[in-house]
Every structure is written in structure tokens, then in C-alpha cells.
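Yeah, one chain of the complex is gone here, protein chain that is, but the others are all in their spots.
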Amino acid sequence: MSGPAGTTDAAAPDAAPAPRRRKRGMTALVVAGSVLVVFAVLSAVLASRLGESAEYTPPLLSRPVPALTLPNLDGGNVDLAGYDGKVVIVNFFNSWCIPCKEEEPSLIAFHREHADEDDFVMVGIIRDDTVGAVKRWREGRDIGWTLVDDPDGRAAVEFATTGQPETYAVNPDGVIVARHLGRATTRDLERMLAAARGEAVS
Amino acid sequence: MSVRRLLPWALMAAAVVVALVLATRPGDAPASPEARAERLSSQLRCPVCQGLSVADSPSSTARAIADDVRRRVDAGQTDDEIKRAYVERYGEWVLLRPRSDGVAAVVWALPVVALVGAGVGLAFAFRRWSRQPSMHATEADRRLVEEARVSAPGDDENGAAT
Partner (left out) sequence: MTSVLGVLSVALAFNAAVIGVAVLGVGLMRRDERLLRLGRRAVFVVLAGAVLAVAVMEWALLTHDFSLEYVVNNHSRATPVLYTVSALWGALEGSILLWGLVLAGYLTVVAARFRDRSADPLVGWATLTGLVVAAFFFGLMLGPANPFTEVAGAVPADGAGPNPLLQNHPLMAVHPPMLYLGYVGFTVPFTFAVAALVTGRLGEGWLTATRRATLVAWGFLTAGIMLGGWWSYEVLGWGGYWAWDPVENASFLPWLTATAYLHSVMVQERRGMLRVWNLSLLVATFALTILGTFLTRSGVVNSVHSFTQSAIGPALLGFLAVVVAVGVGLIGWRGDRLRAPGRIDSPVSREAAFLGNNVLFAGFAFVVLLGTVFPLVAEAVDGTQLSVGEPYFDRMTVPIGIALLFLMAVAPALPWRAASGEVLRRRLAVPAAVGAAAMLAVAIAGGRGVAQLLAFGLGAFAVAGVVRQVVVGVSARRRADGVGAGRALARMVAGNRRLYGGLVVHVGVVLVAIALAASQGYATKREFRLEQGQSASVRDYTVTYLGRSVTATGQKRTVAARVAVERDGSSLGVLEPAVHIFPNATQAIGTPSVHTGITEDFYVTLVSSPTDADRATIGVAVNPMVLWLWIGGGVMVVGTALAVWPDRRRRRPGAPEPVIETRPDDEGERVLEGVGT
């Protein structure tokens, strides 16, 4: 087929002997075919990523809680790895982040629910904020759990946080077993607590 | 080729060599803790940014990681130990320079394969071209070209890309 077009500007001379031309035709076919195969594989890969989240989430740490000693806002120090035999809920937060504000009622309700259980500890770690601002923020709020500072951001790095709020659950053996990125509801918090206690997760 | 003709090129080559030697001479303490921490930070990916390194990112998270890297350097950890510590926390994802083993090796190997392939292909092409009977310019052609050169104003390169 020469195409529906009438004219041909430049046709290749037919001088080349037939076998040579057939060989060249084969080469073209092989090259075109391999380009298409590579492309098909690539599009299959791209297609498989459709609908998946491209957001990065650090792998969930099943690692011992870092042995850090952090200054308690009410004086003294808190040893994060020193809560042997207890379930620890660790919450990263600060006074200015808006999702943290939205999370506040859930945290308060959740803490009130479990505060008198013997194996329950809840620690809030300041992320990217100053002690003064957090103390001002705490005034007039019913924050019953321990708040600690993270002056050089070591805790934030050790827990591999990517922002705030973020919540982690540590089981009685001192291993981080559950995590929630972003604003957590009471339901999320209950689920993490259950996971840390080794109870069946609903 | 006469020595006088070669001399300017030799001088140029010498200038280039001297310049490169000057440019690579050891500078201010190559393995200073700052430099090491900075280099490591530039190879770690900031976990809260879009593809930036810890060294580049102004975010508080990146600053905290950079401080942590510096602490680890001061504590005497090796580059590999520091990188491993971060891979343990953030996964392979944290390394901006993919490793040269495992699946990631492909990303290093393929360009080399492509380069060698292109080189071999070009060599074949030139060999085929050099075996092909070339068309030889006749005396008439040469005269034609000469006339065109003479009549065209200026150096022929200035009309070359028309």
C-alpha cells in the first residue's frame, strides 16, 4: 500500500537486492517489537500503581521503644523505656497545629476512659513547638496525661514521625506495635490500645 | 606536524592539567565532622518533603534528623552505621542514592548497558559506512564547490546550518 496519497516525495530506490531488504525488514520488526514489549511492561507497572496511594508511609516499627529520657513539663524526667509491664500510648502534638486541636476531644475522652487502669500510661511529646507555648495552651484544658518536651527532636526522629499529630502504642514488653498518622478518633485509639494489650483487634 | 604548531596545544593541555590539579587538591580538612554530617544529610531523604534531602529541607523534621546525624557522627559511628540506623527506621526509601545491590542495582546497571549498546551500535554503523562504496566527487564537482566557496561571502561555516 502506498497510502491514499497520490504523490510520493521520496521513495527509496528499489536498487537493494531482495534478501537484503527482507533482512532489514526483519530488523525493523524486531526493533519495533522490542520497543512495544518494553512499553507494555512499563504501562502494566504504571497501571498497577493506579489507585494506590503514592504517599510515603514509614514501615511500622516493631522495635523496642527508644531509651530516651525527656524532660517532664511538670518537673523531673520521663524515661520512655521505663514503663515495663505497662501499655504506653505516645502522642506527638503541639499547640499550633490545627489537626491536633481537632484531635484534642478524642484524646481527652480516651484518657478519661482509661486513666484509672493499672497498666495504662499516656504520654504527649511536643513536636516542633516550645514549652512555653504548650504550657499556655494547657491552661484551662483538662489534660490529665504526662506531657514531655523533645528539645532536640530526638524522639520525633527515633519514632520516625512525619508530622503531627501522630500516635504510637507500646506493649508491656516495650515494643512499638501500633501507630496512627494524623488525627485519631477514640475508635482508632481504642484499637491501638487493644493491639498493645494483645487483644483481638476488631 | 612541526613543533611550533604543537606548542600552543601543549600549553593549553598543560593549563587544563594544572587547573584540574589545583581544583582537586585537598581542601579544608576533608573528613571534618561538619562535612561528613552534611554529606550524609544530603543523601538522606526528608520524610516530610517532596523528594528533598535532609540537608536541603528547611522543615523541622529534617532539621531534627540533621542534628541527629551530627550527634551520631560525633559519637563515632561510621557512614554505613548511620545509614543503616535510618534504613531501620524509615526503610530503603530514606536513601536518595539507591543501593548498588538487590533490585536497586538495576537502576545503576541499565544506563551502563545502554551506553555500551549505543557505543557498539555506532561502531557497527561507522564500520558499515566505511565499507560502503562511497560516492566519489568528480573533478567537475570539486570545481563547482570551489566556485560556490569563492562567490559566497565569508567563511563557509557561517552558512552551514541553513
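Think of it as A and B in the order they're written, each chain with its own count starting at 1.
One rule holds in what follows: a residue touches a chain if its C-beta (ideal position, glycine included) is under 8 Å from a C-beta of that chain, and two chains touch if they have at least 3 such contacts.
Just so it is clear, the structure is predicted and the values come from calculations on it, not from any experiment.
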Touch list for the missing chain, restricted to displayed chains, reads A, B
In the complete complex, which positions of subunit A touch the hidden chain? 2-13, 21, 24-25, 28-29, 31-33, 35-36, 39, 42-43, 45-56, 94-99, 128-130, 132-133, 163-165, 182
Applying the definition given at the start, please give the residues of subunit B touching the unseen chain. 5, 8-9, 11-13, 15-16, 18-20, 22-24, 27, 42-43, 45, 48-53, 55-61, 63, 91-98, 103-104, 106-107, 110-111, 114-115, 118, 122, 125-126, 128-129, 132, 134-135, 137, 141, 144-145, 148-149, 152-162
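The rule is simple: only the chains that are shown with their structure count from here on.
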From the mean C-alpha coordinate of subunit A to that of subunit B, what's the distance rounded to whole Å? 34
Per the contact definition, I'd like the list of subunit A residues that touch subunit B in the complex. 56, 58-59, 61, 63, 127-128, 152-154, 156-158, 160-163
Would you mind writing out the residues of subunit B in touch with subunit A in their complex? 47-48, 60-61, 63-65, 67-68, 88-91, 93
